[in-house]
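First up is the structure itself, then whatever we jot down about it.
Omission of a single protein chain aside, the complex is shown with its protein chains in their original locations.
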Amino acid sequence: MLLAVAIPILAKTVFPVNISPQTMMVFNAIEDLPDGSRILLSYDFDPASQGELLPMAQAFTRHCSIKGHKQYYMALWPLGSPMVDLSIDTIESEYPNLVYGEDYVKFDYKTGGEAVIRMITQDLRGMYELDSKGVSLDNIPMTKNIKNIQDMDLIINVSAGDPGTKQWVQFAATPFGITTVSGCTGVQAPQMYPYIPDQLAGVLGAIKAAAEYEAAIDEVYPSIASNPKAQEAKRRMGPQLVAHGLMVCLIILGNIIFFVSRKRGLA
Amino acid sequence: MDKSSEASKNSNTLIWGIIFIIGAIMLVWSMSTSRTGQVWVTPEQHAFTAGADGKYSATDTPSSEDIAWVTYNVVPDSELTQEVIDSGSATLSWSRTIGLWLAAIFTLFILSFLVGDNPAYKFAEAMVVGTSAGYVMVIGIWDVFVPLLLGKLAPGFVQTAFLPGMDASAGTQLLYIIPAILIIMLLFQLMPSGGWISRWPIAFFIGITAGYRMIGYVEADLVAQIKAAIVPLWVTGENGFVFWPSFNAVILTVATLSAMIYFFFSVEHKGLLGKTARVGIWFLMITFGASFGYTVMGRIALLAARLEFLFGDWLHFIPSS
Amino acid sequence: MKRTVPLIIAIVAGFVLLIANFIPFAEDWGLTAQEWFNILAVGAMILGGGNLVKLHLMKISGQRKGWGYSVVTIGCFVGTLIFGLFKIGVHPNEIYPNVGWSGYYLEGGSGLWWIYQHMIVPLTSMMFAMLAFYVATAAFRAFRAKNTEATLLLVTAGVVLLGQTYAGVWLFEGWLPESMQWLRFDHLTEWVMNIPNTGGTRAITIGIALGVVATSLRILLGVDRSYLGQD
Partner (left out) sequence: MKKSHTFYIGVFVSLAYSGVASALSFETLPEPPMDLVVIDTPDDAGNSVELDWALSGTDIFNPLIENASDTDPSTIVATYSIERKVSDANGSELDESDLNWQKVSEAGAGESHWTDRTVERGWTYDYRICSVDNQGDSSTWCNGEPVTPVMQIFNMSKAWLAIFMLIFGGFIAYFINQARAGKPLWVRKIAGLEAIDEAVGRATEMGRPVLFVAGIQDINEIQTLAGLTVLSRVAKTAAEYGAQIEVPTCRSLVMAAARETVEAAYLSAGAPDAYQPDKIHYLTDEQFAFVAGVTGYMVREEPAACIYMGGFYAESLILAETGNHIGAIQVAGTAMPSQLPFFVASCDYTLIGEEFFAASAYLSGDPLQIGSLKGQDYGKFFSVLILVIGIFFASIISLSDSEDGLAVDSLNYINNNMLGSEGLGSFGGGDTDIEGDDS
């Protein structure tokens, strides 16, 4: 397994990606909003899951930045705040024309999980009086007129567990009808499908969907295709292919041995 | 039994030995050819001068009265040429280089668990527990305790000491004494005999959770799910009946209903009901199969990311991310 | 006193939140209760840290097996706490450079950042990544098509695994006629996810929701008192 993953990484093999309709639903949810729409991005994951989710989170950030959407970042996991910082770094280095406070803002981590979601659907300032730089929300242009997150045009949630997409669906998307898309780990993704399309506008499941999403952005905005950092998930599909193949072979091989030995045992 | 396990242990050791030797050779080779495992930084000056209104603004020409400090930015691999080093604008950052090596070594410590439980793994694990618990507590105190509780009880102090941007004009809000007391009561659980005192806040916790969960689940997972499941089995397009969407709608409905019937416990699974439940379990198995595939994909992605760290950031075999 | 008051607290708090959903007048009460809840969650965090210290100190003082590792744990805990709470290596906030403690605790280059970047990140992420190896060994040794159910599961898993990569397309490239393209593993994966998976998961979701209603209701009606302890 180690070699199956290591060799393609060193060989830097990249395979073509076919974009699935599910990924296009997520892409369109962001693409079809008029430029400058308000988007809440909640990054509810930690470094342990960043292998699966960080490329996706960065792709969301790049897509929103290209579109000039107003991005409101927050995190419901204690280790999610540094994940948001990585996205802010991306904005600062790749989209220097965007201004903090006018185009993007970051809120600190708050305890309470789903209770935080419930609270900010009613009263944003009840949780976040200040942004993460310690400036009052009333003095920040993009938050001045926001009472609660019902004012958002879209919620993007990148989630590795609880609190995560399920909680956003339960406490924001369903009761208030706020359009929500999710990017989540492979473990969670199948459990999100029943929410589509009414409660969730689309879901990206782990690294495969992230690669498709990157490809979808590349297609519409070719300028990004030359940025190696924006191709991370696609690059990871190389090791993924070999490892998946290995897994299937192992399962088949194991079962052949199982059946052969069972037959012998019976005979 | 013992012999075979010993043999497999020996072959294991052999394999690991070979891997480590290959790894060491690669490391030496890589160190001799590039700046493996080194982090270079450039300094950046920050200086702020006080205006007439008491507000500070950044300045490029700091004077002695200004507040100034220096931060360091990492030089990416691609920009780290011999010229940059010779010009002296970039310096080797010892703290970051040591950190990088420690990170790599800790990664290998954890990886050593593949050979079996060993002191290196246990050491790394003990560190994980300590640092993450400490980190979470720090974050909780700075992000929540200070602004949301202390900031309400002692706004003046918090404003001058930690959060100058805060609005302290409302003064002390006495209502927030209640959550403060609840927190103190909660900490009584650490006492050997005062455990019952912590039941008050725990009861508050449980009551609130029960209240909002009940609504959330009924609304999103019950009512909205039933609504989403109501689809016509007979799907018509522009030219009348279309087969595949209808087929899918039928399968979807059968899957939902039969799986729900499998979870009926008030009736014996016999006859038609038993058969339906059997179909239900098949659909559940397909569901689990899909979940299995997705989970495996996720686990492999995690490993790929860690190996990229080892090969890229540390060993510089591939461009670091 | 030991049991009645907590019981009343739980029931009242729960019902306030319930009715806040339906009666606009009670909305503000619900918000206040939730704000307290969120603040109280910090208390739970501090309690978690306290419990950790207590547990490992007991281990050390009893010189129980592996107490040396407990020393490491407590050392790391206290170290992280000191670096983080005293904001060692953190510069002030650029908007308020005159307020020494106004900086971001995780500023690049600071002490807590160093611990986060070089200890927490590699350790936690590698620990999780180890699962990839277990998946591989389990694939070979444990996942057997013992009966119809397990076979169905493994076949679906195989299709999804291949359908998730380019292999699912590549295996069928060239020889599959246009009308049979739906057999391609990536298309099959999509179908599995959208139809049987959605149906099966929906049934599970509805079932779990009813389970949560039952548990919550038992607390709100005061019949389930297990959280109050035994005495």
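So that you can tell them apart, the chains are marked A, B and C in the order they are listed, and the count of residues begins at 1 in each.
Here is the rule we go by: a residue touches a chain if its C-beta (ideal position, glycine included) is under 8 Å from a C-beta of that chain, and two chains touch if they have at least 3 such contacts.
These numbers were taken from a predicted model, which means no experiment stands behind them.
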Which residue from B:143, B:219 or B:308 sits in contact with the chain not drawn here?
B:219
Touch criterion as defined above, residue of C:94, C:149 or C:190 at the omitted chain:
C:149
Give me the chain C residues in contact with the hidden chain, please.
18, 21-25, 27-28, 55, 127-128, 130-131, 134-135, 137-138, 141-144, 146, 149-150, 153-154, 157, 194, 198, 201, 204, 206-208, 210-211, 213-215, 217-218, 221, 223-224, 226-227
Touching residues on chain B - with respect to the absent chain
113, 117, 122, 125, 129, 214-215, 218-219, 222-224, 226-236, 245, 248-249, 252-253, 256-257, 260-261, 263-269, 281, 284-285, 288-289, 291-292, 295
Please give every residue of chain A in contact with the chain that is not shown.
34, 36-37, 145, 147-148, 150-151, 177, 187-188, 191, 196-197
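Definition applied: only the chains that are shown with their structure count from here on.
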From the C-alpha centre of chain B to that of chain C, how far is it in Å?
8
By the touch definition above, chain A meets two or more other chains at residues 1-2, 5, 48-51, 79, 81, 110-111, 115, 118, 127, 133-135, 190-191, 194, 208, 240, 243-244, 247
Send over the residues of chain B in touch with two or more other chains.
132, 135-136, 139-140, 144, 148, 163-165, 208, 212, 217, 221, 225, 228, 287, 290-291, 294-297, 299-300, 302-303, 305-306
Complex contacts: residues of chain A adjacent to chain B
1-2, 5-6, 9-10, 12, 48-52, 54, 78-79, 81, 108-111, 114-115, 118, 127, 129-130, 133-136, 139, 167, 169-171, 173-175, 185-187, 189-191, 194-195, 198-199, 205-208, 228-229, 232, 236, 239-240, 243-244, 247
Residues of chain B touching chain A in the complex
19, 132, 135-136, 139-140, 143-144, 147-148, 151, 163-167, 208, 212, 216-217, 219-221, 224-225, 227-228, 287, 290-291, 294-308, 311, 317-319, 321
Report the residues of chain B in contact with chain C in the complex, numbered from low to high.
46, 48, 50, 56, 58, 67, 69, 71-72, 95, 99-100, 102-104, 106-107, 110-111, 113-114, 122-142, 144-145, 148-149, 160-165, 175-176, 178-179, 182-183, 186-187, 189-190, 195-196, 199-215, 217-218, 221-222, 225-226, 228-229, 248, 251-257, 259-260, 262-263, 280-297, 299-300, 302-303, 305-306, 309
